[in-house]
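All protein chains of the complex are present and in place, except for one that has been dropped.
A and B are the chain letters, set down in written order, and residue numbers restart from 1 in every chain.
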Amino acid sequence: MSLFFVGVGSGLVTAAIIALSTVGMSLQYSVTRTINFAHGELMTIGAYAAYVVARHTSNVLLQGAAAVAVGGALAWAFNRLLFRPFTRRGAGALTLFVLTIAASLIVQNVLEAIFSGNFVNYPSSASAAYRVGPFRWTLTDILTMAAAVVALLALHFTIRRTKFGKAQRAVADDMTLARTTGVRARQIVDLTWVIDGGVAGLSGMLLALQVGSFTPSLGFTFLLVIFSAAIVGGIGQMYGAMAGALIVGVVMEVSAVYIPPDYKETMAFLILIVVLLLRPQGIVAALSERTVR
Amino acid sequence: MCSAAPQSDDILVVSGLVKHFGGIHAVDGCDFRIPVGSLVGLIGPNGAGKSTVLELVSGSYKPDRGTIVFAGEEIQGLEPNEVFDRGIARCFQIAREWPQLTVLENLLIASPVGGRDTISFGLFRRRRARALEREQRERALEILEKYRLYVVRNEFAFTLSGGQKRLLEFARIAMARPRLALLDEPMAGVNPVLQAEIERGIGELMAAGATVLLIEHNLGFVERLCHQVIIMAQGKVLAAGLMKDLRDNELVQEAYLGSVPGVS
Partner (left out) sequence: MINYIVSVAIIGSVAAIFCLGVNVSWGWVGQLDLAFYAYVALGAYFVSVLELAPAVKQQNLNSSYILGLNWPFIPAVLGATALGAAGAFIVGAIALRRLRGDYIAIITASTALALAAVLSQDSSLFGGYIGLYGLPQPFNTSLHLGPRPYSYFYLGMCLVCLALVYVILEALYRSPFGRSLRAIREDDVAAAAFGRKLYWLRLRAYALGGGVGAFGGALLANYLGAWNPSSWNLIEVTLLLSAVVVGGRANSRGVIIGAVLVLSVIPEVTRLVPIVGGNADIGPAIGNILAGLLIVAVLRFRPSGLLRERRTVHTGPAVSEGITPQHRPGGAQEGVGV
C-alpha cells in the first residue's frame, strides 16, 4: 500500500510538469484554434537553454529564467514568422497543422545540428529522497511542484483578475466580437503565445531535471502525454488542462508501480482513447454542460 | 392552421416539431402538410424558423420533439445521407458546390450513388462500372445543357460566377431526381434574368415528378407560382393555404407588417 502512495507522490510531480505544458497549449489553442505540433519543441528548447546555463552556474533560478525566456522567444517566433503571415493570407486549418509539423521538424533538427543527437546530461546534484507523509520526494521533486504551483497560481491570477486576462478570455470566446469592444486582439494573441512558450519552456527544464539525460526529441515524445491531458481536460480549457494533467500524471505513475514502468506512456495513450470514446469533449466541458441544463 | 386530417397523398407531414438551441426556441411546435406534386412556399419574417425547419427535414439537425413523416415513413433523427437516399434533396442558401471538382463531376456526385462508391466496385466491376458511368454522364450532360453550363463542364467549380453557381445548385438537384426538393431562398440576391432561369428550373423539377418546398422572401414570386403557402412566425405555423386567402388573414398581416391596416 505504501508503494501506491509513493506512486501518487511521483504522479503529483509528473502532473506538475504536464500541467504547465498543457496549460500553455490550452491557452494558445483557445486563441488560435489550431493544434501546435511544435509545442513539444517549446519544452525541448527550454530544456536545452537551461542546460546551457546550468553548465556555467548552478543557480536554479537562472536556469529557470533561461528556460522561460527562450521558450517564450521561440513561441513568439512561431507566432510572428508562421501563424500570422499565413492566417493573414487565409490559410486553412490543415495548412496550419502542416506548418507546425514543419516547424517541429526544423527546430528539432536545428537542436540536433547544434547539440547532436546524443544524450546530454542535465547537471544537477543528486539528492536524497525525503519522506513527506506517505510520499517520498527529492528536493528536485519539491522544487518542481513548487515551481508549477507558483506559475499556475500566477496564471490563474492573470487570467481571472487582470485586464489582459479578461481580454484574453474575450478573444478566446469570440475574436470578432472582442474586437468590436476595442480589444487589441493581435496583441492579446502575441502575448498568449509568449506565455505559452514561457510555461512550456519551464516545464521542459523541469522534465529534463526529472529524466536526467535527454535528446532533441525530448518534447516531441512527450507530446503524447500532453495530448492526453489536454483531451481529458477539454482542449482549450485552462482549468481542464490542470485537471487532465493531474489525472494523467497520477495514473501514469501509479500504474508504473504495478506494471513494467516502460509502459507508462502507453497508459497515457489508453486514457486518451478511453476519454475520446466516452467523453470526447473532456471533463471541464462535461461539467459545464451539466450546470447549464 | 391546417385543420383537415392528413391526406394519404401528402408527401410530407410534420407534427409538433420542436428545436431549441439553448435559450433560443427556433422551432416551437410546428405542424404542416405538403401534398404530393405541389409547389409550396414557406414564408415568414426573419427568425421565424423557416431555415431550421429545412435543416430538420433534411437531417442536418435532429429535432428535440415531434415527427417528420415522408411518404409514410418517419424520418426525424436520420442522418443527412439517409434522408437523401429516401428521395429528399436540398439546395443551400449559399451555394455549396465542390470547388476543386469539375462542373461535370459536381453533377456526377449528385446522382444517388447506390453503393457504387466502394473500392471493390472501383477495381473489379469494370464493365458494369463503365456502363453506369456512361449513363450518368449522358444524363449529366443533358442537364448541363439545359442550364447552359455545358461549356464550363470541364472547369473547376470554383471558377464559376455567382449566378452560374446558383444554376449549378439547381442542376445538382435535377440530377438527383428527388421526390421532394427543399430550396432555401433560391432567388436571394439574384438578377431578374437569372430569376427566370431558376423559375424554369423549378418547373423542370416538378415536371420530373418532384414536390417542391421553398423558402422565399419574394412574395410576388410566391404568389405567382406556389400552389400553397405556409406562413411561419416565431417558430410556429401561423396559417397555411392559398396566398390570396391568406392576404386578408389578420395574423399574417401582423406578423409581416407589424400592424393590421384599418385598425388604429
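One rule holds in what follows: contacts are C-beta pairs under 8 Å (C-beta built on N, C-alpha and C of every residue); 3 or more make two chains touch, one makes a residue touch a chain.
Please read these numbers as outputs of a predicted model, since none were measured by experiment.
Under the touch definition stated at the start, the shown chains contacted by the missing one in the entire complex are A, B. Residue B:89 is the one among B:30, B:75 or B:89 that touches the chain not shown. Only one residue from B:9, B:74 or B:142 touches the chain missing from this view: B:142. Checked against the full complex, the one of B:15, B:102 or B:234 touching the unshown chain is B:102. Across the entire complex, the residue among A:106, A:132, A:177 or A:211 in touch with the chain not shown is A:106. For chain A, the residues in touch with the chain missing from this view are 34-35, 37, 82, 85-86, 91, 93-95, 97-99, 101-106, 108-110, 112-117, 217, 220-221, 223-224, 227-228, 231, 235, 260, 262-263, 265-266, 269, 272-273, 276-277, 280.
Taking the whole complex into account, chain B touches the unshown chain at residues 58, 60, 79-81, 84-85, 89-90, 92, 96-102, 104-105, 108-110, 112-113, 116-119, 121-123, 129, 133, 137, 141-142, 144-146, 150-151, 153-156, 172, 176.
Here is the rule we go by: only the chains that are shown with their structure count from here on.
The distance from the centre of chain A to the centre of chain B, each centre being the mean of the chain's C-alpha atoms, comes to 48 Å.
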